[in-house]
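Excluded from the complex is one protein chain; the other protein chains are retained at their positions.
Up next, subunit A:
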Amino acid sequence: MIEPVALKDFFITFFSAALVILGGAGYAGLYAWAKLRGNPRLLLWAYACYAVLAGATFLLARATHLNGQWQILVGLMLTGYLLAPLGIWKLCVASHGN
């Protein structure tokens, strides 16, 4: 049985989970925009969003007691969300080319 969230972590769980998705979307959107404009400053903002995503994931993992082997999974998912926009961008370029 997975250990439920403690009462004191109630808000942080909802808040960090929402930030995971918003940070992920911000990272993906800004990464694509930076590539489109060729603007390295936007890329920095994209990585700032990823940092928000990573921080929120850390908080969420702590609040939801993702210990032991679960932490490997958290690491793998963070890597996956880091690489996903890069892969999707490549797919966009490849699928839209003549």
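Annotations for the structure displayed:
Rule of thumb we're sticking to: a residue touches a chain if its C-beta (ideal position, glycine included) is under 8 Å from a C-beta of that chain, and two chains touch if they have at least 3 such contacts; residues count from 1.
Note that contacts and distances are computed from a predicted model.
One chain of the assembly is not displayed; among "Nitric-oxide reductase", "Caspase family protein", "FtsX-like permease family protein" or "PASTA domain-containing protein", its UniProt protein name is "Nitric-oxide reductase". Those residues of subunit A that touch the chain absent from the view are 1-5, 7, 10, 13-14, 17-18, 20-22, 24-25, 28-29, 31-33, 36-37, 60, 63-65, 73, 77, 80-81, 84-85, 88-89, 91-93, 95-96.
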